[in-house]
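Only a single protein chain was left out; the remaining protein chains are all shown in position.
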Amino acid sequence: MADGTTFEYIVGHANYWLFSVLMMTGLYVVVARGNLVKKIVGLNMFQTSVFMLYISTGKITGGTAPIFPTDMKIDPAVVYSNPLPHVLILTAIVVGIATTALGLALIIRIREEYDTIEEDDILAAEKLMAAEDDKLHGESMGGRA
Amino acid sequence: MATELTPHAAMSLTEQLPVLQVLVPFMAAPLIVFLGSRGLAWILAFGTSAAAFVIAALLLGQVLDGSVISYHIGGWAPPLGIEYRIDAANAFVLLLVSGISAIVLPYARESVASEIPRRHHTLFYACYMLCLTGLLGVVATGDAFNVFVFLEISSLSTYVLIAQGSHRDKRALTAAYDYLIMGTIGATFFVIGLGMLYMATGTLNMADLADRIADQGANRTVVAAFGFIIVGMGLKAALYPLHLWLPNAYTYAPSVVTSFLAATATKVAIYVLLRFMFSVFQPTFLFEGNTLEFLIIPLAVLAMFAASVIAIFQTDMKRLLAYSSIAQIGYMLLGIGMLSQTGLTAAIVHLFNHGITKAALFMGVGALVFRAGGSFFDRIQGMGKTMPWTSAAIVLGGLSLIGVPGTAGFVSKWYLVQGALEKGWWPVAVLIVASSLLAVIYVWHIVETLYLKTPAKDIAVGEVPNSMLIPIWIMALACIYFGLATDITLGAAQAAAKGLLAGSSGMLH
Partner (left out) sequence: MRHHLILRVVTKLLVGSIILFAFYVQFHGDFSPGGGFQAGVIMAVAFILYGIVFGLGKAQAVFPPWVVHKMVALGVLIYAGTGVVSLLLGYGYLDYDAFAPHHPSHGQHYGILAVELGVGVTVTGVMVAVYYAFAARPARLSDEEW
């Protein structure tokens, strides 16, 4: 591959690069952060990266917004972008909002019960509860997992 | 949609069945909230579940001969419009989901009253109906993106339902949170896969997708999409290494929720896997055959053993059954992985049989919890004397879980072994039998606890109310009935397997 085409390859796929970087960042935040709210933030980044992936594929070079004139006289020379990915993502955004709201609501309840939103502290508290269960009801195996 | 002015032929109610299947429970949810009456909530929930069950039975009757019903939402024809597409495979799953719901709800009345505060009852039933709607919708629809939307409707309401267990044990909250994180990652992986399919083919209708993938063959985008969809759905189905959300969710959720979810939610995810593996992607593609043979089958066998062994060492009956569910999902995936008529039939029959078996067992545990206030073995020990009817039903369910001849579990395992032998995989057949022996150990553990130990002193004596006992016994007797009269389940499963193995019939219908 000549240098020019390599460059074009990289720039021409900018949306995919962005998608991959954002998606991996989001997933990393979900896995690596111990704070429950930060996990939700990571989850949001992860979902948003997918929204960008979809919407960027709907764009057609030189395409305009897919709204027909009210008199329905459609000029065949005009290129319209593909509206379908936008519609799909509108639904996915609503799902994302619902997930975020529910996640945050759960965090509030967890904080009321455990007095913390750090995963390490919660795990420690649950380990104590499990140890107590074991003492009361006999040893078990598998634990939280 | 159409612009011509030809007189419109009115559609009969029979033609509307596919949409009514999803619409009836869907309407119930906002109605329950809008009326806001505690008494009406249960009546509406039960009435619509029963109606959904009748509709599912009617639909199954129409498609058993291998025909396909296609319903166009809003009058927009596929592939542009959203299509509900009913064939033998999904009518069978619809029947299972709506049937379980219709039987669990009478049981729910007392159980919910004892486990969930009164002020949450209406919202609980509304959430339950939304969950049912989502599960039915996932199964009924023929549009790939619609699967995602319904999947999220059912998942979001599931998280809420599981969190309701926090009134008994606060760990339900973290279980729900963990499930929310993992479930959302799974659903998002699924959407990424759909996005790649859309990029490769420009359509989202499953039948149209199948046509276009068959035309262009496997390219890298399609292969990547396949990977994303398998991992995403694997998370929802609790495919072995992706099962981590399941034990806590099932253990700490209210008994009703566990009974309903254990019997339906993972089964619906398995159905989606089936649908995508066979009706969207071509099973003849090398990458799919390889995935099944070198990834899914080893993982399935691993699940059968690892989860069963962990189940043996549990001290909480609910958690024991949760691990046993993970093992049983292994059997279904094993059947799918065989890629043969017998294997697929076994997988679909097991999906149904395990659904009713687990519903019976989890409802039984729920009844014990109702009296004993907990599902630890030292709480429920000796309950065979104080609650003979419930305990007997649990034993019947346990026998079906092992696969004793004469029970539903035997039929599916028999077909599974046959499928393995047909392929010449006799080591796999031996492994299936060996893992059933593990099930004997943990089921015996339950029986021993219930019958051979003395009850704890502080426990209220007496059977649960009949409204709980009768649903448990319906399920327990179903385990026996479907073990003896196998033609209903096997007939439907064989029709379903044949339809799936024939690949997609494409857009011709």
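Labels A and B are assigned to the chains in the order they are written; within every chain, residues are numbered from 1.
Following the convention adopted for this analysis, contacts are C-beta pairs under 8 Å (C-beta built on N, C-alpha and C of every residue); 3 or more make two chains touch, one makes a residue touch a chain.
In this text, all values refer to a predicted model and were calculated from it rather than measured experimentally.
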- Taking the full complex into account, find the residue in B:G61, B:G75, B:P117 or B:P405 that is in contact with the omitted chain. B:G75
- In the complete assembly, which of A:V37, A:I60 or A:A105 touches the absent chain? A:A105
- Query: Of B:A29, B:A176, B:M387 or B:V464, which residue touches the hidden chain?
  - Reply: B:A29
- Item | Where the unshown chain meets subunit A, residue by residue | 65, 67, 70, 90, 94, 101, 104-105, 108, 111
- Determine and list the subunit B residues touching the chain excluded from the picture. 1-3, 5, 8-11, 16, 19, 23, 26-27, 29-34, 36, 71-75
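Keep in mind that, in the parts below, only the chains that are shown with their structure count from here on.
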- Query: How many angstrom lie between the CA centroids of subunit A and subunit B, rounded to a whole number?
  - Reply: 26
- Note on the structure: Within their complex, subunit A touches subunit B through residues 23, 27, 30, 36, 39, 43, 46-47, 50, 53-54, 57, 85, 88, 91-92, 95, 98-99, 102-103, 106-107, 109-110, 113-114, 122, 126, 129, 133-134, 136-142, 144-145
- Query: In their shared complex, at which residues does subunit B touch subunit A?
  - Reply: 145, 148-149, 152, 156, 159-160, 163, 166, 170-171, 173-174, 176-177, 180-181, 184-185, 187-188, 191-192, 195, 198-199, 204, 244, 247-248, 310, 313-316, 319, 323, 376-379
